[in-house]
Structures are given as structure tokens and as C-alpha cells.
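Note that one protein chain of the assembly has been removed; the remaining protein chains are unaltered in position.
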Amino acid sequence: MKACVLHAPKDLRLEDEDVGAPGPGEVIVQIGAGGICGSDLHYYFHGGFGAVRLREKMVLGHEVAGSVAAIGPGVTRVKAGDQVAVNPSRPCGQCKYCLAGKPNHCLNMQFYGSAMPFPHIQGAFRQALRAKESQCELAPVVSVGEAAFAEPLSCGLHAIERAGNLAGRRVLVAGAGPIGALAVAAARNAGAAEIVATDIAAAPLSVVAKMGADRVIDVSKDGDALADYRADKGQFDVMIEASGSDKALRAGLDVVRPQGVIVQMGLGGGEATLPLNLLVAKELELRGTFRFHPEFARAAQLIAARRIDVRPLLTETIPFTEFERAFALAADRGKAIKVQLAFQ
Amino acid sequence: MKACVLHAPKDLRLEDEDVGAPGPGEVIVQIGAGGICGSDLHYYFHGGFGAVRLREKMVLGHEVAGSVAAIGPGVTRVKAGDQVAVNPSRPCGQCKYCLAGKPNHCLNMQFYGSAMPFPHIQGAFRQALRAKESQCELAPVVSVGEAAFAEPLSCGLHAIERAGNLAGRRVLVAGAGPIGALAVAAARNAGAAEIVATDIAAAPLSVVAKMGADRVIDVSKDGDALADYRADKGQFDVMIEASGSDKALRAGLDVVRPQGVIVQMGLGGGEATLPLNLLVAKELELRGTFRFHPEFARAAQLIAARRIDVRPLLTETIPFTEFERAFALAADRGKAIKVQLAFQ
Amino acid sequence: MKACVLHAPKDLRLEDEDVGAPGPGEVIVQIGAGGICGSDLHYYFHGGFGAVRLREKMVLGHEVAGSVAAIGPGVTRVKAGDQVAVNPSRPCGQCKYCLAGKPNHCLNMQFYGSAMPFPHIQGAFRQALRAKESQCELAPVVSVGEAAFAEPLSCGLHAIERAGNLAGRRVLVAGAGPIGALAVAAARNAGAAEIVATDIAAAPLSVVAKMGADRVIDVSKDGDALADYRADKGQFDVMIEASGSDKALRAGLDVVRPQGVIVQMGLGGGEATLPLNLLVAKELELRGTFRFHPEFARAAQLIAARRIDVRPLLTETIPFTEFERAFALAADRGKAIKVQLAFQ
Partner (left out) sequence: MKACVLHAPKDLRLEDEDVGAPGPGEVIVQIGAGGICGSDLHYYFHGGFGAVRLREKMVLGHEVAGSVAAIGPGVTRVKAGDQVAVNPSRPCGQCKYCLAGKPNHCLNMQFYGSAMPFPHIQGAFRQALRAKESQCELAPVVSVGEAAFAEPLSCGLHAIERAGNLAGRRVLVAGAGPIGALAVAAARNAGAAEIVATDIAAAPLSVVAKMGADRVIDVSKDGDALADYRADKGQFDVMIEASGSDKALRAGLDVVRPQGVIVQMGLGGGEATLPLNLLVAKELELRGTFRFHPEFARAAQLIAARRIDVRPLLTETIPFTEFERAFALAADRGKAIKVQLAFQ
């Protein structure tokens, strides 16, 4: 069994790993597909982002699905042969945030493929993975590649959960990459009355239109394309900021109505300069959203039932042995939305 | 009857004004006291702030109280002789925000002493004022100077309303000027479990301690005085940012717990540079607060019953004819918290 | 032009009415279809319900749609020929509830076809109706009968608005009549994870399955069909009680999880006997829902775009001249979900 082990920027090696036998409550998952995420790209090309740096070798990857190969004692939720999406989030279940129903803020979080803690948390780009039963969510019928969208969709679902009730609301989504596109899909599923998506590239906008946006706007072409939405202090009830761009966030402050909500998903360079006086005068609410937890099970169900159809987002599936080509394509925003690795 | 008319920066003139007779639903208020607010100082010394500039002569002032001198036809809420605080906020009652219960976002707001709209809205630093009955809130028993705190206290009450339920919560208030101090008083009244106030000057901190802060910290002296509050990702449930300082806001991001709320009152220079990645990773909520509305009546009641005792905040009362000295003192943060003009 | 004027129980007469010319801001709507609601049935067969009794003659009806025949001065939202749903709710726009964003609690409400106030508010079962422009919502493309579902759908949308965010939640809907069925459709549109509908008759259950219920249960057949949902103190996050039955409400207290929400739509006989100790011990929230307001525009949009397809609910359309047959059919729960009158 091979795993994608990153030793240093651009030094990714396929190394043998022995996954062992499943213990009590554990399962062995034969990984079928793994999506390459922005953080994987940062690790691969730059060795990290911001203060998070690779300090030892680490298996990449956290957007994976596969089929159950073996189960350990006491496992009842899944059986061998089941297709499952694997939740990369493993909170401790004992700290004060876990006990407050906020496991995404766990003080001892272990999240696959993350160099935030040291030792790093090893990831899931591997042919076989030993995981806890509770991490596995059934995602039958659809392709394993679709199932591997459960993780990024969870982020979108959590973002709209943070936004509050969207039923009947007008929503602006800035940024049409995979995260923005899945936020659009989540908002459509939640009954948003109208969804406008913006980006600075045509390709992702054409995809996001298929994910449920009522209108897409290329803000690189029309300098003031949102002008109409500024009427009466702003027309949108909610903005989902998924671009990580200061400029997009500022534009949102103008078009979100007083007491409206802006959910910040994108991290960008870490800092942003904001016209706080506008946030104050309109009593806007700027809320962060970070990862997910109960949303993972929901994401798997939505994908399996194709209530949210993620297929427009999959650009290409590439054998994991061709990881160089895969990471290069994934990094090319003009060509790729989501690139997945095939592990079998 | 005289009014304080600002013609240009530092060109304030006492001019005669004829207030006329009260029409239906109107009252004439003999103004007793008027507090000098930060915006008055900006107009007086600099002719405005940000994009808001004095473009014609304007009577200053919006923190006033007095006694009813005469009432017009149909007035029932007040009678001649009553001491009242006068609400400077006059929403239209017909726009979509008024009909949504958000009159502070009225599309046609007339707020005393504001150069935001043109023609400017004339203010209340005058010996007699004609106002709507509905603007007047009874504030008996206490001094007229105390009654004139109803407006800034309303801002504090609205800020904590924006923060949500504070009962049993731990609250950090940054900035111990009049607004911060009244936010402290409002938070104490609302049952906050613990209130920590910070500033960079000793004088206001000694005052805010009298307004209900459990602990005051001079952050100019101890560079990392809040370090203990960073434990477990942050100890405060809520921060009220009343300093307008980038640095204070940043410090708050570190000590407010995940999913905690930061209410931004201060406007500062208009812009702020923020570590958005921290806001995202901790899922903080940054909420603006702007003026008030139902809170004004509540403020008058709290002051009249001395459930909130504003007296520690009053630095000096100065005859309005000595306005130069009054504005100079009000601008001196080392000496003054709140300076009021006496109009009779 | 004829109108359906009720003089006494079962004494409905088709009388001539002159609708006049449209004044400023008014339109004349040629009514195409009008749905018969439960309250219409109560007036027609029993002269009212509870304390609400017919005390003078009254035109029935409030679920109507038609085409604009003429517009008065200043009308801009609609033009002659437009198909519109007509909002029967006419709040005053000036009372304290209207100014608090709660027009459905208007102190001076005029709601079509209601004998609550005296003089009664005349209804909309008439060939031509003079209405305010603001009451008209465009509902193009679909049949006029579908457009006439805007009013009952508004009730469903408001009920789920009262329930809070349903995205990803498990929902029980008790009662599969038109109101329950539209609540199901609204919950599905709002992203509910799972919707279970119950009733005591097979016919409406077969219809509600088409409106989006994942599972339908005939509780008349299986005395304890909900037993599985009692596990772990209850499995549903939300219950929508649309049956008006004590028994259904009680059953819900057992299967809604601690701190879950029960929205009460049905009125039943007015009184209900409840095991309050269960509501207390599980900290359930029982919330009333009453009419709607902003939801009307949303309902028209959802119907016009067929995001909610109301066609399965329409049992039969009957010429208004055959009102006796229409009311008889509408009252037969075994045969009818929604019966509409055709007015042209």
C-alpha cells in the first residue's frame, strides 16, 4: 500500500505504508478518490501557508472516499464493501468545546493532513486508511469521486449554517472556486430566493451557474457590476465571501443590507483592510466559518441522493502515481475547479 | 433665544433663533443641559470627519435634556414643567427599514446636528427646542445634566442589545471614554458575570471602575496584560470595542472565545487592518452597532431611577456662552470624560 | 360583475357588484381562480368558528389570482394583462406592530373575507377586485389556479420561518391537508434533511408524498407508528402541527428531541390539553404561527418558477356559479385537497 508523503516543497514521494488490522471500532477503507484542496497545494508548492509550515514529513490529503475493506470488533454502522466518505475531522470529544457542541474548535483536534500541530497529523492520500467507524458516512450509488466531495461540501454547508436561515433570502457568493461553488449549491438547497455569484474568471463562473446560481457576474470585466445592488443601503441579506479577496469583501459591505450577514470563508493572505465605518453604520455582521462537523454526514447524504449534484465541479481524475501532473493542473485556476487523485 | 451655530471650523456663533409655537403633537423644550459628543468636537475643530463635511451652517448638539415649556394640541405624554430627555433621532416611520423595526437605518433619517445629509440636520444646542412629543422621555427627579446622558447611554444599551444576552457572560470593553464607560454600565445592568475594561490612560480607567467594571487594565503600561485571557482560545464571550483603535480590536480577536461576539462601536479613522484568518479560524462575529432607537426610553428610565448612575462621568458643566472653554476641555482626554453645556 | 356574498349559513348569493375605477396606486384585477379555505367552509356551513360569527353579509374568499384589467395613476409594479396573485392581507402600516416588522399582528388588520372585525372585511370571491398595487405579486407562466395557491403557500412558508433554519434538520409534519402539504413543500424547499408526514387518511398522504415528504405514515392504522422516533428522547428537530388534533400534538411531544421546536398551525376547537410536564422536562418550544406577510411575494415567485409545484394539490376547478357543489366537495376530506372556483 502506497501513501503520498510530502518531505519538502515539491518533494512528494510514494512510500509504502502498512495500515495494520482494524482495532475495536475501527475500519480499513480502501481509498478510491482524493480531492486536491488549496491547503494541499500550499503544502506541495510552498511547504505551507502563513505560520503553518511543514516541519516533518507528512501524508497529504483530507478529501477522500473509498470502500470498506475490513471492520474491527464492535463496528456496526458500516460493513465490508460499503462505499463511504471519510470525515477527516477527529475532535477529542472531551475538551470544553467538544462538550459545548463545537467540535470544530476542539482544543486537541486531529485533522488529516495538517501541519498546524506538531507532530503533524498524517493525511489520507493513501491506498488504504485505518479510520474510526464514526468517521465513515455511507455514500452509496454515486461514483467514489462524487463521494469524495463530502468534505468540501461540508465546508459549504457549515458556512451557510453560520449564515443562519437562508430560506427566502437573497445571497451573494463571492468567489466561484470549489468552495464558493459548493456554498452556492448549499444555499440553493437551503431555499435561498436568489443567488448571485461573482468571480474574476469566466471558467469557474460557467461552472457555478450549473451549481445553482441565478446570476453570475465577472467583476473583472464590469468595474461596477454590483451597482444596482447598492440601492436602499444594500439588497443582499447575506454574503458568502469565498474568494479571500479584500476587494470582494469591501464590495460586499456596499451591497449587503443593514444588519445583513457576511460569512467569511476565504483566508487570503491572512490580513484584510476594511472600511469599519461602513460595517458600523450598517450594523453588518462579519462572521468567520471554520471547517464543519455535523455537516459531514449531511453532505454524504446530499451527494448520495444527488440532491446536490457535484459532478460539474470535477475537472479530471488522475492516477495518484501521476501526482505531479495532478498538482500542476489543480493549481491552474483557468483550467481546473477540482482535480482528484485515483488510488486504485 | 440663542443657538450654537457652527459656520466653519472654530467659527461657532451664538445666534438668535425663534422657536415658534408648538404645532399639533409638538412641544417646546427649554434646554437645560447638552453634552458635547465626539462628533460635535469633530465638527467644531475640523469641520467634520471622513466624508462628512460641514457644507452650510449648522446648530451643533444632540445630547440634550430640559423642561417642557409649552405643549401643542393633542399632546398627552408630557405636560409643561416635566423634565425630559429629548431623543435626537427622528426616523421617517414610512421607509422599509422603519417598517422592519429598524428605524436607526431609516432611509430618510433626521438626526440632530448631523452634516451627513444636505441640507444638514440642525442640532439641539439651543436654549429652546421645538420637538415632537414622541421624542420626549420623562426623566424626573435627577439633575437635568444626568437626564442629558440619555442619548449616549442609549448608544451603550444598543451596543449590548447587538451583543445579545449578556447575563452570566464575560465581557471585555476596550476604550474607557464616555461610550465605553456607558457600555460598561449597560453590561453591568444586563447581568454580565465579569467586566474587564481597558484603555491607554489612567484617568478614564478610574472612572470606568465606578461604572461597574470588575477590573480595569492600562494596556499602555503592560504590553501583554491580556495574556491570561488567551487561554483555551480566549476567555471572553463578548467584546465591546469602544476605542476605535485597530490595536484594541486585534487584541480582542485573541481573547474572545471561539464563536464569541465583538461589537464594534468606535469608528476610528474609518479603516482597520484585521487578521481575518483569526476571525475565520475562531468563527468570531464582528458586529457593527449604530445609534439606537427603542433604547432611548429605556435609558431615560434607568437614569431617572439611578439604576445606572451616570454622575461619575460628568467632568464639568460650563455655560454655553463659554463654549470655547467647553470644547477645549471636552477635547482633552487626559482631563475630561464628558463636558456639558448649560443653556439657562 | 358578480360576487359570492354570504348572508347566512348556506345562504350564499351571487350578487352584482360594481368595482369602480382604480384610484391612485390601485389596480383592477379580473379574478381567475379562488381557492376554498377552511375558514370559508366554516363561514359557509356554520356561519363562523369559535367566537368569530357572521354578523352581516360578507363576500367570502382570500386565496385568489387573476389578471390585471386596469391600473390607476402612479402604478408601476404591474401593467394590464399581467397575471398576479393578490395578497389578502392589508395591514395599516402605522401601528406599533407594523412598525416593528410584524404586520401580521397589525392592530388594524384588514384581511379579505374575515368576520373577526365589524364591519366585516369583504372578501375576494368576485369576478373583479379593486386592490392596492402593493397587494399584487407577479405570477406569470403558470396557470391562474396555481397562482391562487400563493396565499396558502405563504402560510406554509411563514410556518417554517417560525420554525427557524430547517436546512439539514429532521422535520415531522402532522396533518396532510393543504396546509400540511404546503408546509411539507416549504420544508423541502428550505433544505430539510428528512420529512415525515402523518395523517389519518390515505388520500391526502398520497398527495403529500408528491409534495416532498420522504415518508408518510397513516397513524390511524398503526397505533404506534412513531415509536422508533422516540429513541434518545426524540428524533425530530422540528414538528409542524397542521392537523389541529390534540392527539397529534401530544404524539409530537414524544418524538421531538429536547429543545426542539413545535410550530402550531392548526387551530382545532380552540383548546388543547397538553402534558406540560413533558414540554418542561424536554425544554420543548411550542410556537404559534399566524398568517404571513413578506412570504407572499416569495410564494408567488416559487410557484411561478415551479420551484414548488402545487399542481398535485388541486382536486378540481368548478365554475363559481356551481358554488354549492364546490363547497360540498371542498368539505369532503376523503375526496378533496383543494377545490378552486373559476370566476370567468
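First chain written, first letter: the chains are A, B and C, and each begins at residue 1.
In the analysis below, a contact is a pair of C-beta atoms (placed from the backbone, for glycine too) under 8 Å apart; a residue touches a chain by one contact, two chains touch by 3 or more.
Small disclaimer: the values here were computed from a predicted structure and weren't measured.
Novice: For the chain that is not shown, enumerate the shown chains it touches in the whole assembly.
Specialist: Answer for the hidden chain's contacts among shown chains: A, B, C.
Novice: Looking at C:Ser114, C:Gln127, C:Gln264 or C:Thr317, which makes contact with the chain not pictured?
Specialist: Counting the whole complex, the residue in contact with the absent chain is C:Gln264.
Novice: Can you say which of C:Ala8, C:Ala227 or C:Leu274 touches the chain missing from this structure?
Specialist: The one listed residue touching the chain not shown is C:Leu274.
Novice: Can you list where subunit B touches the absent chain?
Specialist: Contact residues on subunit B toward the absent chain are 157, 160-161, 164-168, 186, 189-191, 193, 294-295, 298, 301.
Novice: Spell out the interface residues on subunit C facing the chain that's missing from view.
Specialist: 50, 96-97, 102, 104-105, 107, 162, 232-233, 258-259, 264-268, 270-277, 279-290
Novice: Could you please point out the subunit A residues that touch the chain left off the display?
Specialist: Subunit A touches the chain not shown through residues 93-94, 98-103.
FYI, only the chains that are shown with their structure count from here on.
Novice: Could you classify the subunit A-subunit B contact as same or different, where same means more than half of all interface residue numbers appear on both copies?
Specialist: same
Novice: Please work out the Cα centroid separation of subunit A and subunit B, and write it as a whole number of Å.
Specialist: 43
Novice: Where in subunit B do residues touch at least two different other chains?
Specialist: Expected reply: 102.
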